[in-house]
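A single protein chain has been omitted; all remaining protein chains appear in their positions.
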Amino acid sequence: MTELPKRDYKKSDFNSSRDVKWCPGCGDYAILAAVQKAMAELGRPKENQVVVSGIGCSSRFPAYMDTFGFHSLHGRAPTVATGVKVANPDLDVWIVTGDGDGFSIGGNHIMHAFRRNLDCVILLFNNRIYGLTKGQYSPTSETEKVTKSSPYGSIDAPINPLQVAIASNASFVARTYDINPKHMVETFKAARLHKGVSFVEIFQNCVIFNDGAFDDVIDRKVRADSTLELQAGEPMIFGAEKEKCIVLDGFNPIVKNLSDVSEDQIAKHDPENVHASQLLAHFANELPTPMGVIRKVDRPTYDGAVNAQVDEVVNKKGKGSLNELFRGKAAWTVD
Amino acid sequence: MTELPKRDYKKSDFNSSRDVKWCPGCGDYAILAAVQKAMAELGRPKENQVVVSGIGCSSRFPAYMDTFGFHSLHGRAPTVATGVKVANPDLDVWIVTGDGDGFSIGGNHIMHAFRRNLDCVILLFNNRIYGLTKGQYSPTSETEKVTKSSPYGSIDAPINPLQVAIASNASFVARTYDINPKHMVETFKAARLHKGVSFVEIFQNCVIFNDGAFDDVIDRKVRADSTLELQAGEPMIFGAEKEKCIVLDGFNPIVKNLSDVSEDQIAKHDPENVHASQLLAHFANELPTPMGVIRKVDRPTYDGAVNAQVDEVVNKKGKGSLNELFRGKAAWTVD
Amino acid sequence: MNAPIETISIDNAVIRFCGDSGDGMQLTGNQFTDTSAIAGNDISTFPDFPAEIRAPAGTTSGVSGFQVNFSSNAVETPGDQPDALVAMNAAAYKINIEDLKKGGVLIVNSDSFGKIDLRKAGYESNPLEDNIALNEEYEVYEVPMTSLVQEALKDVELKPANKKRCKNFFALGLMYWVYDRPLSHSEDWVKNKFKGKDLLIEANTKALHAGYNYGETCEIFNSRFNIEKTEMEKGLYRQVTGNTALAYGLITGAQKANLDLLYATYPITPASDILHELAAHKNFGVKTVQAEDEIASIGIALGASYAGSLGVTASSGPGICLKTEFMGLALITELPLVIVDVQRGGPSTGLPTKTEQSDLLLALYGRNGEGPVPVIAAKSPVDCFEAAYEASRIALEFMTPVILLSDGYIANSSDLWKIPNAEDIADIPVKFKTELDGQYLPYKRDAEKLSREWVKPGTPDLQHLLTGLEKDEAGNICYDAKNHSDMCKARQAKVDAVAKTYPKTEIYGKGSGKVLVIGWGGTFGNLHTAVTEIQKETDDISYVHLRYINPLPNDLGDIISQFDEIVVPELNLGQLVKVIRDKYVVDAKSINKIEGKPFKVAEMIEQLKSFL
Partner (left out) sequence: MNAPIETISIDNAVIRFCGDSGDGMQLTGNQFTDTSAIAGNDISTFPDFPAEIRAPAGTTSGVSGFQVNFSSNAVETPGDQPDALVAMNAAAYKINIEDLKKGGVLIVNSDSFGKIDLRKAGYESNPLEDNIALNEEYEVYEVPMTSLVQEALKDVELKPANKKRCKNFFALGLMYWVYDRPLSHSEDWVKNKFKGKDLLIEANTKALHAGYNYGETCEIFNSRFNIEKTEMEKGLYRQVTGNTALAYGLITGAQKANLDLLYATYPITPASDILHELAAHKNFGVKTVQAEDEIASIGIALGASYAGSLGVTASSGPGICLKTEFMGLALITELPLVIVDVQRGGPSTGLPTKTEQSDLLLALYGRNGEGPVPVIAAKSPVDCFEAAYEASRIALEFMTPVILLSDGYIANSSDLWKIPNAEDIADIPVKFKTELDGQYLPYKRDAEKLSREWVKPGTPDLQHLLTGLEKDEAGNICYDAKNHSDMCKARQAKVDAVAKTYPKTEIYGKGSGKVLVIGWGGTFGNLHTAVTEIQKETDDISYVHLRYINPLPNDLGDIISQFDEIVVPELNLGQLVKVIRDKYVVDAKSINKIEGKPFKVAEMIEQLKSFL
C-alpha cells in the first residue's frame, strides 16, 4: 500500500445517495454509520476504498457507501476481494459479510483468506440468523433454536467465528457490537490500519428475526460483568466495579475476584500470543465475552507476496519479450 | 448405532479384488492395510461399513475395500457421508480425504461436519501435495515450496488441519503416520469407537511428488525427539531417553529436561480440555509433533439428533396420515 | 335505516389488498380468499412481496400486495387487473393504482395520506385531492380507516398502536360487505389464532364488524356485488400455495414408495417455504437438513438416496448452478434424486422475489459431458402436488435424478385444491436388491426401463463401488473406449425410456389446424384461459401444455406436424422454443415476456391472435 496524505472527510462524504432499506431498528444502520465515521477519520482517499460483499441483509452494505462497491455472490466476497487486492494492492479492500454468508456457504473462502493473510478488513455482521431469507437459523445460532426452518428446534451446534479465524492463522482478530458506536469506530480503524487480514466480528441485532440475541452480553445492564474489554499489555480486569479478573489455572482461564489475587497472577492480554488468543476466542459460559482486539500479529500478506514475486522475476529476468517467449528454447528457422 | 455382535474377520476380508493402482512406495498402501486391519479387529459387519471419498490419489481408497464405497466428488465426501449417516444411523461411515480434497476445495464441508458432530471417521491423507493432478502445492504445503504450479516458490501460508478441527469443535481429533502400522491401527480403532466426528490426520508420504515430506518428524532417527506420543491422563514426556517433557509457562508450552522439573509441573494430557487440545494442535518449531489422540470429548451427534427429533415428533403426534396432512386446518366440503 | 343498496350479481371479481409490509395484507388477502372459497367460489391468488424484509414503513419499497380472483366459474389465474383495489397507504396507492381496471372500485385508507405519508411515498401533493380526475377513471371511496377503527375499539383495553393494527380487519370487513360474504370464517379464525388473548379477539372481531357495518350504514357506496357459487365437483377443498402443494407431493411420493424422505437444502427465495413446510411434518419420517450450502445439500440428498431414502434437494437459479456438478454424479451413479428449481428472475442474483421461466436450458443442459436428466414442470399451485409426486415416481422408477421446475409465481400463489383421497394415489413400487444371486453387477439394467438395481448399504454380500468415473457393468472404473460409448448411450436411452410411461398428451382444441400453442410450467392458467377465450371465436387455435420437457412426449412430434404454425409463449427470451425447433425442425415462433411477472390473459389473447 502506498502511503498517501490524509484527506479531510466528513462521515457524510461516504454516504451514497441511495435509500437505506434495512428494517427500522436494524443494527446494520449503526454499523454503516460507524464504518463511514472510521473511514472519514482515517482520511484515506475514498476512491481507493472498495467494499465487497456477498448476499444477505448485511451484504447490501456497499449500496449505501459512496465508495467503490461490489455486491457479489452469496458467500463469495473473499474471492472477489482477493482478485481486487492482488490486481491492485494500492486499494483498501473491505469485505462485508453475514454469519450465513461468511460461515455457512462462504466458510471455506474466509478460512483461506485468513490463512493467506490477504490484506483486507473483513466485517462479519453476526446476527445469528439468516435475515434476508426471512429467518432461518444460521451456523452461529444456538442449538435448539426455533425458527422457520426448525420448528422443533435446530440441531446443529454453532460455530465460533473467532476460533476459526485464529485457527486459520488470521493475523488480526477483533470483536465489537452494534450498540457501541465509539467501540466500533475504534475497532474498525485499528482493523484498517493493520496490514494483513483483519477480521472483526460484530454482534448485530436483527430486530425482526432474532431480536435481542446479544442482550445477555451487551445490554447496558449486564455489559460490564459479561464482557471483557481487551487492551494489549493490560491485565484482564472487568466487572461493574472493575472487581473481577482472569487468572490462568493450568490450561484453564478462570474468573477471580481482584481482591483474591496478586497482580502478577492476572492474565495479561498479549495479542501476539497465539495460545492466549485461542483461549480468549473460546471464552464462554462463566467467562466474560472478550471485546476489542483479540489478536494482532504481523506476517507477510498474500497480495504483497504475489506482487513481490512478480517484481522479483521481472528484476531477475527483465520484462518479458513476446518474441523470446514464442521462440522458447527449441525454435529453428526454415529458409 | 445398534450394537452388533463382533464378527470374526481377517484383514483380507476387507480387500476388494481390484488392482491397487497407487505408485509403488506410496504411503497409501500402508494406510489401506491398517484400515483393513482395524476393521477386522473391530469385527463390525462389513456390509455396514461405508467408505465415502472425494477425488485424489487417496480418494481411490474405496475401490480397494470390500465394503460399500462411494468415490464421490472432489471435496464433497462429507456431504454424501452426512446424507448416508442421517438416512441410516446404523451404518459405520468412513470418510477418506486428501489435504487438497479436505482442506482446499472441501474445507467448508469438513468444518461443518466437525461442528455438527456427524458420527463418522474422517481420515485425512495429508501428503502436503496434490498427488493426482501431478504435483501442485496444497493448502498444507509449506510456504515457498517449489512445485509445478509454483516454480518460484508458493506464497500461501499453510493451514493446520488439527487446529481447524478443534476450532470447529470436532469431538475426536488424532494424528498418526503411514510408517507406523501399529499406531495407525490403534488410532483408527479408537476413532471408530468414538461416537461422533473422529478426525484423524495421517502423515502420508507421496514418493513421487513430495518424497520425505515428513522425514524430519517421523523418520526413525529423529522420531523419538520430534514427536510426542499422547496418552490420556499421562504426563507429556518424550525423547529418545524419555528425558524431555512439556511444561506450561503461562500461555506457552515449553520443552524442559525431565530432570529440571518436578512431576506436577509436567503438563498432563487431557483430551477433554479444549484449551489443552488447542495448544497441542499448535505445537510447532521447537515443540515435538503430537501423535495419537489429541482430543476426545462427548457431545450429541448430528445424525443421532436428527433421527431423535423425528422419533420424538412421531411419538408426540403419531405417525403422519396423508389425508390429515392434505386436509390441513382449513378444508371444507362441497356437496 | 337506509334504503337497501342494490346488489349486483356478477360472474367474478378480482380484488387486491395492498399496504405496508407491516399492514398484514397477506393475511387479509388470505382471509378473503378462504371465505370466498368456503362460500363456494373458485379462487386463484397472487401475493406480491417486497424484496426487502421490512423496508422503512410507508415507503414504496415496503409495499406488499395480495390479489385474489374469485368467481362463479372455474378460474385459472389471479386475474390481469383488479376490479377493486384496497390501498392502505399512499405508497401502496402509488405502486398499485396503475393496475386498477378503469372504472374499478378504489378504496383508500384516507388516514394514511397525511403529509409524512405522502413524503415517504414520494408525493409532492396528495393524489387524492385531484378527486375529480380520479373519479372520472375510478369509483373512489376515501375511508378514514384508522380513525374509524380507533373509534370502534375505544372501549377495548389495548394500546392505541395495537388498535391501529386492526385496521386490516376493518378493510376486510368492508370488502366482505361489498362482496356480500359471511364473516363467520374470519371470526373463527381470529378466535383460534388469538386463543387465550381475549382482548385481541375482541379487537379484531370488532374491527371486522366495524368495517362490515361501515359499508352497511354509511351511504357512500353505490353498489354491492354478489358472486354465485361455482359449480364444483363434490369433495373436500382447500386453498393451497404451490410450495405447500410441492411439499405435500414429496411427502406423498415418499410415503407411496414406503421410503423415508430426506430433504436437504439451503434457504433461498422463493424455495425456502418448501423447507419450512416439510420441517413441520417430521411425523411422516421426513428428515430435513439445512445444509451449509447448495453443494452440500445436493450431496446430502444424494447420500441419503444411496442409503435408501428418497433424497430431495431444492433451490432457485443461483443455487441450482451450484448443484450442477453433483447432478452429474447422481446421473452417472444412477441414483434416484429429486432436484426442485423454483425459478426466479435471472441472470445471477437477478430478481429474487420475481418470477421467470429462464432456467429451462440450465436444467436441460447445465452439466459437463453427456448428462441426460428427466425434466418436468409444474403448471399451477395445485399442480405442484402432482408434479412433485411424479418427479419422485420417475426418480425411483428409473433410478435417476429428476429436475422439477416450479417458479416464483406458482410457488407463492394459491388456488383451490380438490383434496384427493390418499388411498386413491398409486403406490410407487420400489424394490431393493437384497440378495446375491450369481455375480452382482451394479450397472446391470432392467430390460424395459433400463434402470439399474438399488442396493442399500448394509445389505450383506452386495458391497460395491460407486464412482463418478466411467465404469463398466460391474462398477469397476473403466476407461475403455467402447464401454464409455455404450454407457453414455445407455444413460441416454434410459432417460428416453421415461417417455414410455407418460399419459397421452392432452390437446385443448382440435387435433390439427392452424395454430398450436405450446406452453410449459407456471403459465398454464393464463395461457389456457387466453386460448379458451380465443376458441370462443375460432377453432383455429389449439393448445398443448407440457408437463414433460425431457424427454419430450413421444406423441408430440405427430401433434406438431398437424399444425401450420407453432407458437411457444414463455417467460424468458425463448428457451423451450429452441428445444422444439431443434427436435422437430419446425420454425416455431416465440412469445416472450421477461418482466418478472406472469403473463396477462389479455396480452396473451392479443399476441396469440396475431398468429391467426
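We just call them A, B and C in the order they show up, numbering each chain from 1.
One rule holds for everything that comes next: contacts are C-beta pairs under 8 Å (C-beta built on N, C-alpha and C of every residue); 3 or more make two chains touch, one makes a residue touch a chain.
Here the structure is a predicted model, which is why all the values come from computation and not from measurement.
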Touch partners of the unshown chain, restricted to the chains that are shown, please. A, B, C
Can you work out which residue in A:9, A:22, A:68 or A:251 touches the chain that's missing from view? A:68
Could you tell which one of C:105, C:322 or C:455 touches the chain left off the display? C:322
Need a quick check: the contact residues on subunit A for the chain that isn't drawn. 16, 18, 45-48, 50, 52, 55, 62-63, 66-73, 76, 78-88, 90-91, 108-109, 112, 306-307, 309-310, 313-314, 316-323, 325-328, 330-335
List every residue of subunit C that touches the chain not included in the displayed model. 51, 316-318, 320-322, 324-325, 328-329, 331-333, 343, 345-354, 356, 358-359, 361-362, 364-371, 467-470, 479, 481-482, 484-485, 488-489, 491-492, 572-573, 578-579, 581-583, 585-587, 593-597
Footprint left on subunit B by the chain that the document does not show: 19-24, 55, 57, 73-75, 104-105, 107, 130-134, 136-137, 139, 148-152, 154, 156, 208
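As a convention for this text, only the chains that are shown with their structure count from here on.
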Cα centroid separation, subunit A vs subunit B, in Å, comes to 29
Could you put a whole-Å number on the gap between the CA centroids of subunit A and subunit C? 40
Where does subunit C touch two or more other chains at once, residue-wise? 282, 292-293
Overlap residues in subunit B, where contacts from two or more other chains coincide: 108, 112, 306, 309, 313
